[in-house]
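The structure is given below, and queries will be raised subsequently.
Note that this is a trimmed complex: some chains were dropped, and none of the rest were shifted.
For reference, chains read A and B in written order, and residue numbers begin at 1 within each chain.
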C-alpha cells in the first residue's frame, strides 16, 4: 500500500482548523491538499489493533491450551506468546517492508527493502484505505497488520501441539513468516491504493490530446500493475481467508504429517485438560475477531459495521450448525463442538466479512459449521493424521470455503456489496458489475496458489528445522510433558 | 485394633461421617479416588474422538478403631452409604498393629 507523507501539521479542533482552510485558501485546496486522517478512523484502528492482539494472547493461547493435556499447557502458551514477540520484531525490522512496499522485479511475489527498520515511517506519514481521500496514520496501519503477522504462525502450532520442541517452533516461525507469510500478504494485499488510481484516472480523463492520453493511460496501467499477483488476478480477501487461514491451515497439516503423531496417539485418551480455558479463548477470539474483520476496513463507517454484523451472524450460525449436526450424530451437543463451530464460522466469514450481506453470511456460517465438523470428526479419523487441535480441519477447510463463497456472496444480487471500481468515476468508488465466472476463478486461483506456496514452502522449512535443531523431544520427555522438558515449569501447583 | 477402609459414593460422605460419629469414632481420613468395578462408566466425546471412561469418582474413608468397635463401624458405614444401586462400594477390614498420636506420643487405643 502506498503511503502519503504529509508535512508535520498540528491537529487542531475540527471547527477551527477547517474554518481556517475554508476561508484562507479557497477551493483550490480541495484539489491538492493531501488527505489527513479522520480521528474516528484512527480511534477505531487503535482499538482494532488491540483486539487482534487479544485474539492471539490470551485468546488463541487459551483456546488451544485448554485442549491439550495439562502437562503441555505451558508449552502452548509459551509458543504462542513468543511467536507474537518474535514476529513483532521481525515485522518491524523487515516484514512490513517485504509485505507492503514495491518489490521491483519481484513485485508479483514480494515487496522490497525500502522500509526496513521502519525507514521513512513517522507519526505524520499516512496509509491509504479503500476509500478515496481517506487515510489513516501509517503507524496504526503498520501495527494493525503486525497483529495479523503475529497470529497467523501462532495458528499453525496447534496442528503439532504436545510434541514439538520450543526451539524448533521458534526457528520454524522465523523462517515461515519470512518466506511464506510476508510474500503471500504482499501477493494478496499490496496495491497502490484508491487515490493513486483515482488521480491517474483523472489525469487520463483530463488528458488533452492523443499523446497525453497514451502517456496517461500507460501511467494508469502502471499504477494498477503495482500490486501483488493475487490482487491483480482480481481475487478478494477482506480480512485474510487466504493469507491467514488457508495459509496457516495447510502449513499445520504439513507439519503434523512431517513431525508425526504424538506418543500414544490415538490409543491413549488425550482429553482436553480444561474446556473452560478453551471456552474463554473462543469467546475472546470472537470478540477480538470484530477487530480483525471490521478493522480490515481500515476506517469506521457503515461497511465496518457490516463487517462486524457479518462476523457476528456467521459465527452464531456456524455454532448452531455444528451443535445440531453433533447432536444428531453423537447424541449430545458438546461445548467443545459449539465453540469449534463458532471458530469455523469466524474463519469462513473472514474473507467475506466486508463483501457479503448478513443473510449471505448466515448461510456461509451454517455451511462452515457442517463442513468443518465433517472434516474434524470424520475425515481426520478416517485418514488417521494427528492434527492435534484441528488446524487443518477448521482453518484450512473453513478458509477455503470462505474464500470461494466470497466470490459468490459479494454479488449484490445476493445482498453483497459488490466489488469496487476506482476508475469508472475517478475520485470515488463505484460498484462494478458482478460476473460469476471471473470472480470464482480468481478466488480459486488464489486458494490454489496459497495451498501450493505454503504447503511446499512449509515442508521445506520443516525439513530444515529437523536437520538443524530437530523437531521433537525424546519419548520420555514427551511423556513427562513439554512443560517440564522445554520450560522447566508446571502449569498448575494446586 | 482394626483399620476399616471404605470406598463410597462421594455424595454420601456427610451421612457416613455422621453415622461414624454416632458410632463413637472421633477421627477419620478421606481420600479422593477413582473406582473401577461393576458400575459402568460413561462415554466422553471430544471433536469426534470417543473415550470410554470406566473410572468413576469415589471416596475412600479410612478409620482406625479398637477391635471391639469394628463391627459397629462396618454396620454404620454399610447403612449410611447404601443407596441400593450398583457402585455403592466396599468395606475392607484389616488388622492394625500399632497407632501413635504424633502430638502426644500416645499409643494405640489412646491414640485414636
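Keep in mind that, in the parts below, contacts are C-beta pairs under 8 Å (C-beta built on N, C-alpha and C of every residue); 3 or more make two chains touch, one makes a residue touch a chain.
Remember, it's a predicted structure, so these values are computed and weren't measured experimentally.
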{"item": "Total copies per chain kind in the whole complex, with one of each drawn here", "value": "A x3, B x3"}
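As a working rule, only the chains that are shown with their structure count from here on.
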{"item": "Geometric centre distance via CA averages, chain B-chain A, whole Å", "value": "56"}
{"item": "Residue ranges of chain A touching chain B (in the complex, touch as defined)", "value": "266, 269-272, 330, 332, 334, 336-337, 340, 376-378, 380-381, 390"}
{"item": "Complex interface listing, chain B residues touching chain A", "value": "44-51, 53"}
